[in-house]
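All protein chains but one are shown at their positions in the complex.
Order of writing sets the chain letters: A and B. Residues in each chain are counted from 1.
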Amino acid sequence: MASDRARRELSDTQFALAIGMPVFVFLVIVVAYPLGYAIWMSVHKIVFFGGYRSTFTGWANFARVLSDPNFWWSTWVTIRLTFEAVMLTMLLGLALALMLNRPMVGGGLVRTVVFLPWCVSLYGAGLMFAYLARGQTGLGTSIAYAFGSMASVDLMTREVVIEVLAVGAAWTMAPLVAFFLLANLKTIPSRLYDLAALDRLSRFETFWNVTLPPLRYTLFVFTSIITVLSMKLFDFIFVMTGGGPGTTSATLTYQIYKVSFKNLDLGYGAAMSFYLLFFILASTFLLYLVWGRRETRF
Amino acid sequence: MRRNRYLAIAVVLALLWSLVPIYWFCRMALLTPLEIQQYPWPLFPRAPNVASFWNIFGYDYFLSDGTRVPASGQANQIIRGLYDSIFVSVVVTVLTLLAVLPLAYVFARLEFRFKSVLLFAILLSVALPPVSTLIPFYAMYIRLGLSGTLTGLVIVDLTITVPFVAWMLIGYFRNLPPIERLARMDGYGRLAAFVQLVIPLAKSGIAVAAVIAFLFAWNEYTYALVLVNGSTANTLPTAISGFLFQDPQPANLAASVVVTIIPPALVAYFLQRHVGEMNLVDPVR
Partner (left out) sequence: MIGRRDFGRLAAGAGLALATRPRLTRAAGMSDFKAASGQPVYFRGWQYKTDIVQSNVSHYNTSQGGHVDYATVTGDYPAIMEQNLMSGGQLDVLYGNPSQATRYFDGGWIAPIEELQTYDEIKAEFLPNLWDAWTYKGKLLGLSYFATTRGVIHVNLKAFNGAGLADKDFPKSWDELYDTVFALKDKGVATPFLPHWFGEWYGISWAFVFEVLNRGGKVADDETHKPTLTTDKSGPAYKTLAAWKKLWNAKLVPSEVLTYNEAAYIAAFGSGRYVFSPQQLYDLQSFNEKGKSQIAGFDSLLPVQGQSWGLIDSALYMMTKRQRPDPVTEDVKKFTSWYGFKDDTGKIAIGERWMQESMLFSAYKSIMDSPATEARIKQAVARPEDYKAVLDVYKATPYPSGIWKVVWSEEYNSWLKDSLANFLLQDGDIISMITASNDKIKELNDKYGI
């Protein structure tokens, strides 16, 4: 029996290798090569004027990042945006899922419409929210006008522009969360609700004790996914605010783009992008430590 | 009764939330050039017209009062971008499926060495922010002669779609009934069982994967901005950003964005029915 299993496992590995190897080779070439190149750049100083030169500088770029106020500002913007976007996305996703879980007339149509924002490109969404939020072309101004005010409702301000970005990000990401939570909700046996009714649990108690527990693991996983997506967010910010006004909404992704692509400080930009990668991995790991570890999988 | 009323309010709010940003752009596309310069913008177009949808494809349009709305000067870019976007998205979808189906199957159904290491590698490449690999890709593409080519864009899109779609499909395959052993008894080989039995069984999951790969490629902007910008291999999003420049044509901008939403809108109905079947949450165990 044991030898039989060993043989099967071996052939499984072989089969797996045969079938997966081409893809892995592809992934390694097109993902690892740029990654390796980025590592190389991050420890070099690269100069283009007066002839291309690169000199090895060790950790100098990494050290320089830490003493750069722009980096810390961008880190703060990233944290603020990520936190807000994740909270909004998860709460909205949960609310939408609970709503969609109720039987209703025209449910298919409602679900389609609710899902639609996820299909819109971040690029398109960035344009839409830019036009919506500006006083010149915005919804707020038009509504104020409809109520007889000539006020210009400008949301692209230093105070709230990050919140506007978070709302836009949540608009595009919440549907995905909602639909996975919905799939999860469907698996809750209805007799649990009958029991809850027998026990005269209040509506909140029912939600807390019956609905929420089977969703918790999904909530954890999606909180991690949305955290990663929010920290990676670039198109949306690039199109909607261009990091502005000023550098108010310059997230790390935007700062890296600016440093390496506009200022052509390639080594420095590469070093900064490794800090971002570290933040992304660290925050998901932290989420796992404080939350995921304690959740059981359903 | 009261519950129903709450539900109705919730539904209306959800629909407004989802549709208002899209409505704002659809409406913008239907305004005349003069209306669009008004302040503040009207909440509803007074005399909606579809001129800009003709303009962006290079045709003049005559309003009912005989005013000529001239074709957009950037129609060439838009048409070219549309063509390129469709090409790239279709090719990426096909290649993604060809690469991912066997890969996901292997991960979902077989136990083998290094599995968790390889899975972690997939996860890592999902976490990689595109801005960090922009410059390396650019440098690599220049060396390989791939910058400014659709091939180059397809390859870079695959680096996004393959890991993500693999992640989705692994979980999906794992939940399928274990028919392989029975198939083996019936004399199917491994490959034959996979092609003839598992794939037909998994068709809705595969369709979701295909649609998602398509949407990723269709919506991709960051790489296109850097890798093919300034070449004839422009995709729709980069072509559209031309409207943000010196010659303002907001109606044409809006019409082009609305055009980019059409394919996603068409598949949204299908996706919302099936996306929940994918097991994003927990593909490993």
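FYI, a contact is a pair of C-beta atoms (placed from the backbone, for glycine too) under 8 Å apart; a residue touches a chain by one contact, two chains touch by 3 or more.
The structure presented is a predicted model; accordingly, all values stated were derived computationally and were not measured.
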| item | value |
| --- | --- |
| Which of B:Ser52, B:Gln77, B:Thr93 or B:Gln272 contacts the chain that the document leaves out | B:Gln77 |
| Sole contact to the chain not displayed, among B:Val11, B:Val88, B:Val211 or B:Leu225 | B:Leu225 |
| Absent-chain contact - pick from B:Tyr138, B:Phe194 or B:Phe216 | B:Tyr138 |
| Touch residues of chain A, complete complex, unshown partner | 48-50, 130, 133-137, 150, 152, 154-158, 161, 241-242, 244-248, 258, 261-264 |
| Touching residues on chain B - with respect to the absent chain | 32-34, 36-39, 67, 71-77, 138-139, 142, 147-148, 225-226, 229-232, 234, 238-239, 241-250, 253 |
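The rule we apply is simple: only the chains that are shown with their structure count from here on.
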| item | value |
| --- | --- |
| Residues of chain B touching chain A in the complex | 7, 10-11, 14-15, 17-22, 24-25, 28, 39-43, 99-100, 102-103, 105-107, 110-113, 115, 118, 121-122, 125-137, 139-140, 155-156, 158-159, 162-163, 190, 215, 218-222, 225-226, 237, 240-241, 250, 253, 257, 260-261, 264-265, 267-269, 271-273, 275-277, 280-282, 285 |
| Residue ranges of chain A touching chain B (in the complex, touch as defined) | 9, 12-13, 15-17, 19-20, 22-24, 26-27, 30-31, 33-35, 37-38, 41, 95-96, 99, 102, 104, 108, 110-117, 119-125, 127-129, 131-132, 136-139, 141-146, 152, 171, 175-176, 179-180, 182-183, 186, 217-218, 221-222, 225, 228, 231-232, 234-235, 238-239, 253, 256-257, 260-261, 266, 269-270, 273-274, 276-277, 280-281, 284, 297 |
